[in-house]
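For reference, the structure I am asking about is given below.
Every protein chain of the complex appears in place save one, which is left out.
Up next, chain A:
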Amino acid sequence: MQTSTLFALLLLLILVAYGAGISRALTVAHKRGGLRKLAALPGYYGSYTALWCGLPALLLLGTWLIFDDAIIRALVMDRIADKPDTIAGQNLLYAQIQNLASGRLIGDAAPQLQEAALQLNRLRTGSRNLQAALSLILAVGLGAFALLRFSPELRAREKVEQVLRWVLLTCACAAIFTTVGILLSVLFESLRFFQTVSLTEFLFGLHWSPQMALRADQVGSSGAFGAVPLITGTLMVSVIAMFVAVPVGLMSAIYLAEYASKRVRALAKPVLEILAGVPTVVYGFFAALTVAPFVRDLAASLGLQASSESALAAGLVMGVMIIPFVSSLSDDVINAVPQSLRDGALGLGSTRSETVRKVVIPAALPGIVGGVLLAVSRAIGETMIVVMAAGLTANLTANPLESVTTVTVQIVTLLVGDQEFDSPKTLAAFALGLMLFISTLMLNFVALHVVKKYREQYD
């Protein structure tokens, strides 16, 4: 039976169970003389029966679907006498068997493989039948059990609510599952990467050219995995972005909060927010096709040599992207500074700008610093702009007119397209991802801590 039909069948069963629960409750109530004799409303008896019927069966089906492929593979591979030693070889062999089994591979194959393919098909059919039978039996059986257990004294509502509460808790834990998932996925692959490339080489090596040899005696076969050029490239682009975003964002937040009339504020703020809503791929296109040539021509007219994929262009556009981020975060903290502080300063005769510079900003500083840190973490993790507008070659330079590459660009270039999962080249992307995750996590952590601490001050 197809999995989708099985699902549909289960859903149908659940509906039937719901109806049966309700009608059972209604008949019993009728006999006893009114709904008041029941411990819960009939709908809850329906849900109760439906939960018994559906939940265990669906859970079983889910676990089955997750693990069946792995188990079948283990069973099939177990039978094969002379397996290749490497994981890649085994993968290849298994893929061959799979193709044989589905009839996509026609031709002569070793009898051993033919047999394995037959076995694979047998196991698959068996597994599918067993899964259908088991989950249907479970659904019907437990649904019937719930119906049999029915009594007017049964506190169905409490039970249903208990289950619902667990469901809510599970959903709330989704965030934790995600974090654990991210950590596990990058950690495992990174550990495998660090088995071939040492941690010190990765962190302090000055050369990045991630290629692996096809043959052992190939020229330049070693490949270099020194992440320093990537880190400096990332930092350079981020610093340029911050040079644009922080002054502009902060000053516009100050102007809108302290000077602008209500009308100007109502008009200018949404326009600035538009910048935050534009997808990054659009900024990337803009950077690559409009800003980068402009920067190159401008540099040429000044007698400078600029690459057409300069760090400056990517950084400038990234800065524009981050402006609304900085300005809305600073706006929040500036507005949180109590009016009495401003009134005090103005009352002592200071001008508005003096009030802002000497009173408001120092009071809001921790919040602003926190906001800037968040903005930095965003700049470091930004991908599309640099993928489209910055270069691919790792270049250890301090000249913003040259092309540099960043951590995110390398992750994308290493992972787009077909990969094999045991070459250091692919695994390097995960190591870079781990580095990115840890650094942004730390920045966020510090930033949130600073912002939170500051907010409590005036509350």
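To be clear about the criterion, contacts are C-beta pairs under 8 Å (C-beta built on N, C-alpha and C of every residue); 3 or more make two chains touch, one makes a residue touch a chain; residues count from 1.
As a convention for this text, contacts and distances are computed from a predicted model.
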Worksheet entry | Protein name (UniProt record) of the chain left out of view, among "TonB-dependent receptor", "Ni/Fe hydrogenase formation protein", "Phosphate transport system permease protein PstA" or "Menaquinol:cytochrome c reductase cytochrome b subunit" | "Phosphate transport system permease protein PstA"
Response to the item:
Among A:Gly19, A:Gly181, A:Pro338 or A:Pro362, contact with the omitted chain is made only by A:Gly181
Worksheet item: If the hidden chain were put back, which of A:Gly226, A:Gly284, A:Gly367 or A:Pro424 would touch it?
Response: A:Gly284
Worksheet, complete the sentence: Of A:Ala81, A:Ala172, A:Leu302 or A:Ala398, the residue touching the omitted chain is A:Ala172
Worksheet item: For chain A, which residues touch the unseen chain?
Response: 66, 69, 157, 161, 164-165, 167-169, 171-176, 178-179, 181-182, 184-186, 188-189, 247-252, 254-256, 259-260, 268, 271-272, 274-275, 277-286, 288-290, 320, 323-324, 327, 351-354, 356-357, 374, 377-378, 380-384, 387-388, 408, 411-412, 415-416, 421, 429-430, 433, 436-437, 440-441, 444-445, 448
